[in-house]
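Note that this complex is displayed minus one protein chain, with the remaining chains in position.
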Amino acid sequence: MKMDAPAEAALRELSFAEAIREAMDIALAEDPRVVLMGEDIGVYGGAFQVTGDLVRKYGEERVIDTPISELGGAGVAVGAALTGLRPIFEFQFSDFATLAMEQIVNQAAKLRYMLGGAVSVPLVMRFPAGSGTGAAAQHSQSLEAWFAHVPGLKVVQPATPADAKGLLLAALDDPDPVMIFEHKLLYKTKGAVPEGRYTTPIGQAALCREGTDLTIVATSLMVPKALAAASLLAGEGIAAEVIDLRTIRPIDRDTVLASVRKTGRLLCVYEGVKTLGLGAEISAMVAESDAFDFLDAPIIRLGGAESPIPYNPALEKAAVPQQADIEAAARGLARGAV
Amino acid sequence: MKMDAPAEAALRELSFAEAIREAMDIALAEDPRVVLMGEDIGVYGGAFQVTGDLVRKYGEERVIDTPISELGGAGVAVGAALTGLRPIFEFQFSDFATLAMEQIVNQAAKLRYMLGGAVSVPLVMRFPAGSGTGAAAQHSQSLEAWFAHVPGLKVVQPATPADAKGLLLAALDDPDPVMIFEHKLLYKTKGAVPEGRYTTPIGQAALCREGTDLTIVATSLMVPKALAAASLLAGEGIAAEVIDLRTIRPIDRDTVLASVRKTGRLLCVYEGVKTLGLGAEISAMVAESDAFDFLDAPIIRLGGAESPIPYNPALEKAAVPQQADIEAAARGLARGAV
Amino acid sequence: MPDTAQDNTPFAIRHYRPDTLRGALRKMYLIRKFEEGAEDSYMRGLIHGTMHLSIGQEASAVGACLPLGDHDMITSTHRGHGHCIAKGADVARMFAEFFGKEEGYCRGRGGSMHIADVAKGNLGANGIVGGGLPIAVGAALSAKRLGSGAVTLCFFGDGANNEGAFHEALNMAAIWALPVVFLCENNRYGMSTSTERSTAVAAIAQRAAAYAMPGVEVDGNDLSAIAEAVETASARARAGAGPSLVESRTYRWRGHSKSDRNRYRSKDEIAAWMARDPIPRFAQTLVAHGVLTQPEVAAIEAEADAEIAAAIAFAKAGTDPDPDHLTRDVYTPSPMAGPVQDGSGRQDGAPA
Partner (left out) sequence: MPDTAQDNTPFAIRHYRPDTLRGALRKMYLIRKFEEGAEDSYMRGLIHGTMHLSIGQEASAVGACLPLGDHDMITSTHRGHGHCIAKGADVARMFAEFFGKEEGYCRGRGGSMHIADVAKGNLGANGIVGGGLPIAVGAALSAKRLGSGAVTLCFFGDGANNEGAFHEALNMAAIWALPVVFLCENNRYGMSTSTERSTAVAAIAQRAAAYAMPGVEVDGNDLSAIAEAVETASARARAGAGPSLVESRTYRWRGHSKSDRNRYRSKDEIAAWMARDPIPRFAQTLVAHGVLTQPEVAAIEAEADAEIAAAIAFAKAGTDPDPDHLTRDVYTPSPMAGPVQDGSGRQDGAPA
């Protein structure tokens, strides 16, 4: 796992949620302009306990519980970012961002451009996303592709605690709006996280595992699944290279193309709905590049089912790619039986 | 141009806007459950004069001016569709649908599924979309890819007056929510339109021009541009096949793949932002199909620029594919100089 | 039954027949036992996901639905089990839904937050706070245009009153004088956020003034008071005089959802509200006015216990959905034929 932190920084095991909280803690301590905004992020600690006890340390003026007003809340964050604050806005579930697309897409993403470069909108938004919690169709979506379609936004999807921290700090340093999609099932996963301040560069994928037989480009929760699949496949003599995209706008074209040129086979794995989900862009980007000539097989996508996320647990699992699906697809691709 | 109307129906020249109005007129006359809802669609006749004088004929109870309340208005339409009406909801500009994504995506698209099939939501929504009117970044977007990413919705993008009418009537016959994206620059374009009631099937692309050297898959305003480019290229000895996708969810896979198998070269042309726009899906769909083996060249996409739509007319033109761009890309693709 | 004022006799006693009152008490118990059964099943790991219990709010749900007939409609919320039962749902099919079974109201696809019973006029719970508000207005628009005479009762919470959807929905209902009753169940908190911290006015009913509609505050733990307010509001709606806003002041005993640690409220506050339990209060009223005897009350409670136990057993024995049917019901199988045939959105024999 590529690590962008200073080599000398001590590592500890933290959960993904703790790593995000640590990043926010550092930012709040360092920079008086930083405020957190969201629903129930104060005394409740956030629906997924990401903000935790930060309100005790920084007070209600800096860890701001908003009313249940997603559009207005997002707009307040845009206005605050435009006038000197550095808001980190949490949607309680990414599904509720459907109420705030106006402010995110028409305002935050476009203000700088529409004003001819006179302003920047240094806004960070966090979106707990994805399925697997039994919360059904209105609490389980993976809508990151919508945001990655919007010029003016940057969009990241960390897969590890270390990247969750590093990308959040990078987002805060960034002058433009950065959207962070966090898979809810990752919050409790653990990993080594460097102490102190460091940033994970926005726009750089991570080459998580090298291989020569095929390239698996994965995002978010699909990264650990792809890595587990790759380990297993190694035992079968299939050497899969695994790339964690990390940033989905802008996409790290170079890393992906270099890998495909090497392996000649590409599998894209993402949880969002297959049609027009992230894999569509990865595939199309490769198919129109000079890496096309290196392709030995069709580009395979494993994405979410063409359905809302169902409540029943067995159906819910079936609706998104599982490790076994990745293994099967990779096997098919590597062995030419597509 | 493939025509799905009864062969015997008389044809007249109508503008795209008139064709839509005629479809709504037929529906209002035939079916008392049909109502139109939207901002300034009554006495004003709609921002683009699509509803025109229908309010005089059917009254304010059936051609309903809503307050400026896109989220609420869309939700009222969802509730009405669920309980016996057949609303046709007009967004004044598709950009304002950013305020209503909640009701469209969380409710309309998912209700049937979440309720285990107990209901249908026979809702039609119309979205005037696209750039070219000098109205700048918040009035010029092409967001159809967002909707085509959402299971539960059907999404169409007519390119001709005849299809605009036929697809609207098909949408009204459809039990599920159908989103119609209408390019504003098409409203005044004219074409032959059959009289009376007919439907253009949702989910069927139109093969507009046959050719053997390359396939151009285009949507909406890009269809006439692609056809003009193809005519010109024919003079240069390049035979381009042009497909008007018409429906973007579900995509007519068979028509596209058959064409690519024949020509071996694919150019996707769409106005939405290139990254994760429609062409990404077309490209990926082909690249993962058996048509992949027939590809003689990379799949090229011509999409909107990675920027908001600018106000200045020259910049605005530069932000979306123009006929000359299509010609150049097609030439490059056909001649192998990619 | 004539609505003649009698001193000290509560509205409900004057207005409803004894069997209606008995049925109301039965539903209150059924809700309480349902929620307890759901909680218990969750604790035992039989149900996944999350759930929002309405224990303590039974009078509000049942009282508000008393004035409604089967052809009237409701829209409900994430905290919707009570509304669903109040509107006449079958608890066995509700439990089956919780257990993710084909026998559930949503065939296991929706779960707790999406139970609907369209045949009984329940257009569904909603996972989106405020999501049901414009939908209710749409249902009222249908009723008005199609002349069905139906009233739509729109449940929502205090938290939802700060959503833009609230504002847009109430305004549209008002300008079009639609037959809808907005019923805000103010249980003092939206998740952890008190109305004092979230809402600029002291009483949500005050916001009715912004829509030129009547706004009343009632004791949400008093079934009779709720029923009376909703009778008045729905009579107004049926008469074509437009919408009303009724604020039902109540309290949820349990946490917001299963992960709540109740850090935002005191034990004393919870205890004080638990002392105002709406169920014994209504039972006592019925006994005091000679509608029921104490043993009859006990029998109704026991009946509810049995019904819930049977419902859970039914649900446990239900059929698991076939994963091959994952994408079934995303779209409606065959297009409705012609425009004049009955292809209404309601496919369950419900009134339209």
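So that you can tell them apart, the chains are marked A, B and C in the order they are listed, and the count of residues begins at 1 in each.
Keep this in mind: a residue touches a chain if its C-beta (ideal position, glycine included) is under 8 Å from a C-beta of that chain, and two chains touch if they have at least 3 such contacts.
For clarity, every value in this text was computed on a predicted model and none was experimentally measured.
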Worksheet item: Which of these touches the unseen chain: C:Thr20, C:Gln206 or C:Ser257?
Response: C:Gln206
Discussion item. Among A:Ala17, A:Leu36, A:Val50 or A:Leu71, which one touches the chain that has been omitted from the display?
Written reply: A:Leu71
Worksheet entry | Identified contact with the non-displayed chain, of B:Gly59, B:Pro201 or B:Pro313 | B:Pro313
Worksheet item: For chain B, which residues reach the chain that was dropped from this view?
Response: 39-40, 42-45, 47, 65, 67-72, 95-96, 99, 133-139, 305-308, 310-315, 318-319
Worksheet entry | chain A, residues in touch with the chain not shown (by the definition above) | 27, 30-31, 33-35, 61, 66-67, 69, 71-87, 102-103, 106-107, 111-122, 151-152, 154, 172-176
Practice prompt. Can you list, in ascending order, the chain C residues touching the missing chain?
Written response: 162-168, 170-171, 174-175, 197-202, 206-207, 209-213
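Following the convention adopted for this analysis, only the chains that are shown with their structure count from here on.
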Response to the item:
At the largest C-alpha centroid distance from chain B we find chain C
Discussion item. On a C-alpha centroid basis, what's the spacing between chain B and chain C, in Å?
Written reply: 40
Discussion item. From the mean C-alpha coordinate of chain A to that of chain B, what's the distance rounded to whole Å?
Written reply: 30
Worksheet, complete the sentence: Among all residues of chain B, those touching at least two other chains are 71, 102, 106, 113-114, 151-152
Worksheet item: Which residue numbers or ranges of chain C touch two or more of the other chains?
Response: 106, 108-110, 114, 126-128, 131, 164, 327, 330
